[in-house]
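The structure under discussion appears below in the form of structure tokens.
Here the complex is missing one protein chain, while the rest keep their positions.
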Amino acid sequence: MPDAKLSMIGSRAVLFQPSCPFDLANQQRIWAIADEAATWKGVREAVPGMTNVTLLLDHVPTGLDRIERDLAALWESGIRKQVEGRLLAIDMAYDGPHLAEVAGMTGLPVDQVVRLHAAPEYTVYAVGSHAGYCYLGGLDPRLETPRRKVPLPRLPGGSLSLAGLQTGVSASAGPSGWNTIGSTDLSFFDPERTPAALLRPGDRIRFNPVEVKA
Amino acid sequence: MFDKQDLARLLDAMRAHGVGTLEIEGGDMFLRLALPAGPAPATAAEAKPATATAAACSPDIGTFLPRGSDDGLPAIAPGDAVRAAELLGYVAQGAVRAAVTAPADGIIASGIPAPGTLFGHGDPVLTLETRP
Partner (left out) sequence: MIEVLFIPPAATVQDLGRDGYWSQGLGRAGVMDALSHSVANMLLGNDVDAATLEIPLTPARFRFRQAGAFALAGAACGATLAGRPLPRVWAGMADAGDVLELGPMTSGARSYLALPGGIDVPAVLGSRSTQLREGFGGLEGRVLAAGDVLRAASETLPLPPVGLSLTMPALRAAGAAEIELRALPSAEHGDFAPASREAFWTTPYTVSQQSNRQGYRLEGETLAYEASGELRSHGIAPGIVQVPGGGQPIIQLADSATMGGYPKIAAVIEPDLWRIAQARPGDRLRFRQVTLAEAALAARTQQEWLAGIRTQLEGFLTRQRGWL
């Protein structure tokens, strides 16, 4: 048996977690699995997570052997989805309430925090949590910070925040335990638009600082 | 207001209980029902002055289920006052429960049937003493 775990996360939802390092190459294998599995009979949706994939099925499976074998074979094949992906430049005001705190925690001046954050081209690894939210890969390790002890109950949509080695922009108002360093007016999810979510896995983001206010 | 079905039920109830005439008054409405004289049941009581009765009839074929078992409603008992169109119990077939409702404002004058009692469509299930 390959080193992968298959488990039920609902009576019709199956989570496939191969054991692998967390990097873009493995994430591309996950995207390929999700694309392929979404076409299988009995699979309603396939959602890439962070080096894992969740399948929503039409019915409660009577056994997991078949699906496990098929997923493992796909993973072992090593097939990768190398997405061209579009590159989106987002005008970002670095004016979040925790920008100065992040500077303090990282031991970097505010300007340097902004420069390091705006330097990389981030890749959308997965979309989820709330509608249109993107899990981004590519944060500079020098910007690693702990989560906040007391989460904010309602962070507005368009808030740029980071925690651990992750960063992202909230698409709608909600609670957040991350450190918020910026804001944008961009709409990441619009039910009137097709597709409704602005970004897909494989798309890339570059932040363009338009204002710095700590 | 009474529709044709209500009237039919009232007449059925009158026959069942040997009531020759029935007068119902409510708001600006007055209803008088009289059955032609004929072979009345032997138990027919002499008309009591100043009271009338009305039957709550079964809307379906099925078995009786009293109000207040699992429906969130208080149970009812003889002597309780009820309002016209109030739910008094059910006649059930499988999971479907058809409502037995009061034909008029009144006091429950008969006993409550035992759960499981079989009723046909139009059979009187409960009798109310209505205000004259």
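A and B label the chains in the order they appear, each numbered from 1.
Basically, a residue touches a chain if its C-beta (ideal position, glycine included) is under 8 Å from a C-beta of that chain, and two chains touch if they have at least 3 such contacts.
Everything numeric in this text was worked out from a predicted model, so none of it was measured.
Trainee: So which of A:Tyr94, A:Tyr133, A:Trp178 or A:Phe207 would be touching the chain we can't see?
Mentor: Going through A:Tyr94, A:Tyr133, A:Trp178 or A:Phe207 one by one, A:Tyr133 is the residue touching the chain not shown.
Trainee: Across the whole complex, list the residues on chain A that are touched by the chain not included here.
Mentor: 5, 7-13, 15, 17, 22, 34, 44-54, 56, 59-64, 126-133, 135, 164, 171-174, 189, 191, 195-197
Trainee: When the complex is taken as a whole, what residues of chain B touch the one chain not shown?
Mentor: Per the touch rule, chain B residues meeting the hidden chain are 3, 5, 59-61, 67, 70-74, 83, 85-87, 90, 92-99, 101, 121-122.
We adopt the following convention: only the chains that are shown with their structure count from here on.
Trainee: I'd like to verify one number: the distance from the centre of chain A to the centre of chain B, where each centre is the average of its C-alpha atoms, in whole angstrom.
Mentor: 66
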